[in-house]
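I'd like to ask some things about the structure below.
The other protein chains are all here in position, but one chain of the complex has been omitted.
Note that the chains are named A and B in the order they appear, and that numbering of residues resets to 1 at the start of each chain.
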Amino acid sequence: MIESNLPVAIAVVLLFGTLAVVSLGEWRRGLAWPAAFVTILVFAAMSVALLLIVMRRGPVRAPIAGWAAPIGIEFVVDGLGAFVVTVIAGIAVLVALYAREAVGRETPGRETPFFAMFLVLLLGLAGIVLTGDLFNLYVFLEIASLAGYSLMAVGDARAVVSSFRYLIMGTLGASLYLLGVGFLYTLTGSLNMADVAARLPELASNPALLVSVAMMVGGVGLKMALFPMHLWLPDAYTYASSTTTAIVAPVMTKVSAYVVIRMLFFVYDLELVSRELPVGTILAWLSAAGIVVGSVMAIAQTDAKRMLAYSSVAQVAYIGVGIGLASPLALVGAVLHILNHAAMKCCLFLVTGGVTLQTGRRSIAEYAGLGRLMPWTFAGFTLAALAMVGIPPTNGFFSKWYLVLGGIQAGEWALVAVVVASSALTAVYFFRLLELIYAAPAEGLTASDPGLGMRLPVVALGVGVLVLGLGNAWFVTHVIQPSLPGALRAIT
Amino acid sequence: MPATTFESARPLLAVVVSLAAVPLIVASSRRPNLREAWTLVAAFAKAGLVVSMLPWVLAGRTAVCRLWELSPGITLALRVDTLGLVFALVGSTLWVLTSFYSIGYMRAAGEHKQTRYFASFAVCLSATIGIAFAANLLTFLVFYETLTFATYPLVLHRETPEAKAAARKYLAYTIPAGLALLVATAITWSLAGTLEFRPGGFLTASMASPVALRLLFLLFVLGVGVKAGIMPLHSWLPSAMVAPTPVSALLHAVAVVKAGVFGVLRVTGFVFEPGLLDSLSLGTALSWVAVVTFTLASLLALAQDNLKARLAYSTVGHLSYVVLGAALVNVWSWTGAILHLTFHAILKITLFFCAGAIYVRTHRENVSELAGIGRQMPVTMAAFAVASLGLAGLPGVNGFVSKWSLASGTLMADQRLFPLLVVSGVLNAAYLFPIVHTAFFRRSPAFPRFGEASPLMVVPLGLTAVASVVLGLAPNLGLHAWDLARAAAVAVTP
Partner (left out) sequence: MEIGAGQSAYTFTVLLMLIGLYGMVLKRNLVKKLIGMNVFQAAVILFFIVQGYKSGATVPIYDPALGTAPERYINPIPHGLMLTAIVVSVATTGVALALLIRVHRHFGTLDEPALLIQLRKDG
């Protein structure tokens, strides 16, 4: 393990960036976006640097204020953490590009607080991923959540209501997580993840341990929109402003999934726990239900954003299935899907945002004929939609491939069937939309592609799903596999 | 003779050249002549590249192009083996002719959204050559699914309610098939640890229980069987006839459906060991499914008045000849199957070209309306007559050669199949010859003057008809169809 201040520097940059946005933005409104964008670029550069360091030289640790673990709080970044933080940064850059025009048009006059909260959200998410301390994770979780609630409440009045409901449920989730941490602290006397992991094996059959696992997975699962705790998601994503949905949807639930992975495989030993309480199995089956419910509900929707929101429930559930299966390839699929779904969903929500801003249209039926009028936007959309259905060589296909292989490895044929069948369901609601977009007449409307700032991220992500698909093996062998815990590293 | 393997970028170029044309086609959408020129350039280039690899295969040298890892342990790789080259030759050479025909048809019929049409076509052909040269199951799957989704806009092309319904039906059949193929590929990887196609197969009886292997075979058949038109997975094909005729001609007589039977050939010859197919009675089961298909399809063809629908059912039937040949796994049946893959493509495309020419000139789609058309469009109907002879299996036209090989194959395997083959040959004649008869020997009252369609359409169909006769007399002429089929069959069968 090498020591470096880079992880802490990331958090510091984001924190000072927020201050810069607030102060510069109050002085001149036009400076809010540039300050935020520069900060995000620096954040992205640092994340990539961190990823390269971790890939080349192994995990990085950064004890905060010089207090060594396990007494002090430390940031620990392994391959998995560096991977997720880079995904967050990448999405942030693209959404920030989009946000320049979009925020000005959707919520005029609110740029400064919006971009400040945007950076705080990134700070919280990055902190969750980078930290190696259980309680510190709670703090960052709540930082991210509060920023999320605030961002989601900007805009439409309905967004305020859905944000409040999300607040109640989200806080419940975080409190359950905290309770889980409390039990772990009681059992082991430590809050440091690595330390706790070392101490837990002797306590394997202690009932308090099982309660803590249940609390933590339940709490974080709520934030992950694990069935049946997903009810906050559709409203929250639908009514929030397009920029907010574009940053929250690809990233927040994924970071919660990351927390579940971190807890179940790096802190607890899932094997030991599963002997008393089959956490993995329960997680896998709840996720399977989530896949089905999410897909079916998506088909039933008439509003485009709401359809994508239910689709997100289903897609995060794929990750849940991968985690629950707990076989090496299933985990690879789950982690890869963090990246893949982030890219696909970000693209899709950026498109719906662009469409609403350019044409005022929200419902699926109103998308008729837009393919001709907004060619670049929908070129990106089509690629992302094909990726969601899971058509090779897009990245969505490879997530499915690994999950199916993982399911076969674990012998869970029913779950394989669910994953495969849901592809067909996804095809229904996406091809219905694609048919409307390209093969129906546009009703007396003139519209055009939005400006470059809003178009570029869409096209970049559209191309990205192809590149990520064809190049997925690179990520798997160089980033994901080395970061999985030892027993789960073997492929076959 | 042992094949020597060497690295070459040419297979990759052959796949990619039409993809490279796509942005050019899209960018030239305002200048139709330039746009069409890109299609033609890509078509000639592709055919040229594929044909240039023929000497290698004939000399027993296999070109390989390994790209990068698609999944740990599995590489995206292309390999030009005998069977792959046959399919690639069929697809690429016929694309050249179809491109000319398309231009003539689309302009004469005044079709809309031609840019989308030509761009999709180019992607489809890339996918087809990719399927032909795929070195392992995952590469195959990637290109196979790409083909499905590249053909979707073409089926949807006219955007009428029938076209939309047909396109939805197409997806409703092909998407589950693709998923079945995905699961089958995943299971194969878990069992065998490899996905590389090997002549003679790589799945052995020791890898899993008989039940598991039978289920795996079933999944594979479901996966490739939709495109291969195996009943009852065939019904998307007649519905897809709503697409413009060049689409039906190239894709639904040549590229898409032949990709399906090509998949059957790969699965039966390069994945499962022939001995395994025998011991699990899978070959027998598949051959009887094929027999039912071609018998029923021929009967259904008789009942169709719409010309393209009749041709569609005919295609379903002929595809199952290839499936039968593949399932019997002996040298003659495989030679026949591969030859029929090639020859049926040429014959069927001729028939579809004729159907399209007739539609464009007369707007007539039904057999009952074609009385006397032979007098007005003699070249077209002469070509139609030649192709009909070929499909019925009469000597002098190429169809005879492939059917004769297939028949020998059935006699070697299971003699009960032979009379069924003969019967369906008679049925072929029954649903095609009357059309020729009506066209030439019936007169229709108050018949306006038509005349042949544009040369862009008539020359291609004339060429394919002439080629059918030439190949019927000298099957090995030109592109060595006979040698290639025989070599591929020998490599695979015990």
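The rule is simple: a residue touches a chain if its C-beta (ideal position, glycine included) is under 8 Å from a C-beta of that chain, and two chains touch if they have at least 3 such contacts.
Just so it is clear, the model here is predicted, and its values are computed rather than measured.
Of the chains on view, those touched by the hidden chain across the whole complex are A. Across A:82, A:96, A:125 or A:153, the single residue that touches the chain missing here is A:153.
In the complete assembly, the contact with the undisplayed chain comes from A:161, out of A:38, A:161 or A:456. If you put the hidden chain back, the residue from A:1, A:19, A:45 or A:208 that touches it is A:208.
The chain that is not drawn here is touched, among residues A:139, A:357 or A:440, by A:139. Within subunit A, the residues in touch with the undisplayed chain are 135, 138-139, 142, 146, 149-150, 153, 157-158, 160-164, 167-168, 171-172, 175, 178-179, 182, 185-186, 189, 191, 208, 235, 239, 362.
To be clear about the criterion, only the chains that are shown with their structure count from here on.
Centre to centre, using the average C-alpha position, subunit A and subunit B are separated by 44 Å. Interface residues of subunit B, counted against subunit A in their complex, comprise 68-73, 76, 141-142, 145-146, 148-149, 153, 156, 159, 163-164, 167-168, 171, 175-176, 178-179, 182-183, 186-187, 189-190, 193.
Within the complex formed with subunit B, the residues of subunit A that make contact are 386, 389, 391-393, 397-398, 400-402, 404-405, 408-409, 416, 420-421, 423-424, 427, 431, 435, 438-440, 470-474, 476-477, 481, 491-492.
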